[in-house]
Structures are given as C-alpha cells and as structure tokens.
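Removed: one protein chain of the complex. Kept in place: all other protein chains.
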Amino acid sequence: MKAIKIGILTVSDRASTGVYDDQSGPAIENTLKEYLTSSYTTLYRLVPDEQNQIENCLKDLCDIENCCLVVTTGGTGPSVRDITPEATEAVCQKMMPGFGELMRATSLKFVPTAILSRQTAGIRNQSLIVNLPGKPKSIRECLDAVFPAIPYCIDLIGGPYLETNPAVIKAFRPKSS
Amino acid sequence: MKAIKIGILTVSDRASTGVYDDQSGPAIENTLKEYLTSSYTTLYRLVPDEQNQIENCLKDLCDIENCCLVVTTGGTGPSVRDITPEATEAVCQKMMPGFGELMRATSLKFVPTAILSRQTAGIRNQSLIVNLPGKPKSIRECLDAVFPAIPYCIDLIGGPYLETNPAVIKAFRPKSS
Partner (left out) sequence: MKAIKIGILTVSDRASTGVYDDQSGPAIENTLKEYLTSSYTTLYRLVPDEQNQIENCLKDLCDIENCCLVVTTGGTGPSVRDITPEATEAVCQKMMPGFGELMRATSLKFVPTAILSRQTAGIRNQSLIVNLPGKPKSIRECLDAVFPAIPYCIDLIGGPYLETNPAVIKAFRPKSS
C-alpha cells in the first residue's frame, strides 16, 4: 500500500519573514485531520511570494516527496506580489478549471470579493495541486466544497487510496469508471 | 440552403481497440435526433486518446467535412491519457469558457466529482467544437444545458440555420443582434 503524503505550502511574504505567524498552514492541517481516516503524513513549507521559490517547492513536494496532494494557501489575489496561480500553472501538465470555479462560487455566498481570487488547481505527474485562499475561514469553506472530489481524482492519477470520515466529509467515487 | 453536418468524435483507448463498444457516440446521435427538426447528417469517428489523432480528426471534420458542430466525448478527466481539451484548444482560434463552466455546474447537481471534468469548447473557423463527458447519462445532462445556445452560436459564426423541436429543447435566438 502506498504511503499517503500531503504537502501544505503557505505562500506569504510576511509569514515567511516572521512578521506574523502563519495561521493558514495549521488551519489546513487541522481540517485534514478532521477529514481523513487513512493514515498520512503532512509536509509543511513556507515561502515568500516569489514565483521561482513557489515553483521549486511545488516540484520538490511532488517529485521528490511524492505527495499525492499539495495544497497551497495565499498569493491568489490581484496584488502585484500575488503569483501562486501562475507558479501552479507553470509546474502542471493539466489544469483543472472546475476547482477554481467551484471555490469562487462557494466563497461568493459569503463575500462578493470572492471573484478577486484567482485560485486554480492542476495535475503534475501523480500529484494534484490545489490553491486555497489565504484566510482560515475561507480555506475551510473552499476545502469543504472541493474535497469530496479529491480522493477520486487521486485514484485517477494513480495515487494512494484516501478514506475520509463520512460524518465530516463524504468522498465520492462513481460506481463504474 | 447550407447542408447541416454534425461531427461526433468518440475519444477512447478501449473503445477504439474494441475492448468494448462505444455507447457514448450513439447516445449523442440519439439525443441529436430528439433535438433537431432540421435535416442533417452525422459523421461518426472513433480515435484513441492520442492528441495528434484527435487534432487531425477535429481538423478533418471542420475543414474538409464542413461540420458546423463537432461534439466530442471522452478524454476530459485528470488521468494521464485524458487529452481531449488540450487537443481541442490546439485546433481552435477562440475558446468559449462558458460551455465548460455551465456543463460542470450542471453535472455538479448530480455528482461532486463534476469538477474533475476539464471539458471546454471553442471555435475553429465556421465550426463549434464542444467537449462532452464520457458517460451517456452525463452527456445528456450537459447537452440539455448548453444546446439552447448552440444554434445561435452557429448563426454567429456563419453556419447553417438549425431548428429544434421545442417540446424537447428550445433554441434561443435574441431578438436583435
């Protein structure tokens, strides 16, 4: 059975220089703990909003660490330093537009500025990379929306079998492929 | 009056090698029969999930056969062999993101894994190319969602005038362009 490794990448100039503590990475880690009943390990990384560093970190988590899933937080807005979606696209072979569409539509129920998020998702070899927003509350809303599709996506790209706690989140797998 | 030709392209490694019979192509053909009251002919093709073969087939259906509409089925997921959206984008001059958005939003009412579909649509010269999912049930859901806009789209790109059976599907044409 394949070991399950999940990468968590916080992209933030301020957190990476110690101006404040990263709350988003831990929020993702806590959410995954609630979701998953499979045993897994998380790899946590923190980089500034520099495209090269984000790309290198994504490649490392996918290619060297073999994470089946890498979630990023931060850097998806319109500001000049926000570059996470571009870095994601640069390292992916396939883009998954449905993730960004659903996350924006979900966040839009809470705030009209949800349309300013440029978050996306894509596939690099056998890894799914998903951009999440920067704020813990929005992170949870977005993960709740897209996570039901993630275990099956990982099945399809040849990754390990993720099982969830159905009382918290229901992974959906179609009967016949 | 221009003859109406519609291309149906099934993209499937297994169906193209005879591992199973293609059910998706015939499902599209049956749906079109219910929709359209104009007389038309369909051209059916079946290719494996090879980008070159998909592209060549799309070009042939558009440029040589002059199909005003080409619908594909299959190859839109995240798996390594799924390459239909990339082949579609490679042969189109204009992409139509609204088709993929609406088809995913529609499928999402039925299954949370709808966000894994990367289906898109685009224009090549005077042909509209639309990617559909691989499963007959999802094909019908998606066609029901987007088909009302297709006859007017074909008008706008200089194609023939398609008429539908309004008891099954209502083509919408704005009063003034």
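Annotations for the structure displayed:
Letters are used for the chains, namely A and B, taken in the order the chains are written, and counting of residues starts over at 1 for each.
Criterion: contacts are C-beta pairs under 8 Å (C-beta built on N, C-alpha and C of every residue); 3 or more make two chains touch, one makes a residue touch a chain.
Bear in mind that the values here come from a model prediction, so they are computed numbers and not experimental data.
In the complete assembly, the contact with the undisplayed chain comes from B:123, out of B:43, B:80, B:123 or B:168. Of the listed residues B:13, B:29, B:65 or B:101, the one in contact with the hidden chain in the full complex is B:101. Of the candidate positions B:9, B:27, B:111 or B:153, contact with the unshown chain belongs to B:153. For subunit B, the residues touching the chain absent from view are 94-99, 101-102, 105, 123, 128, 146, 148-149, 152-153, 156-158, 172-174. The set of subunit A residues touching the chain not shown comprises 77-80, 82, 86, 97, 100-101, 104-105, 108, 111-118.
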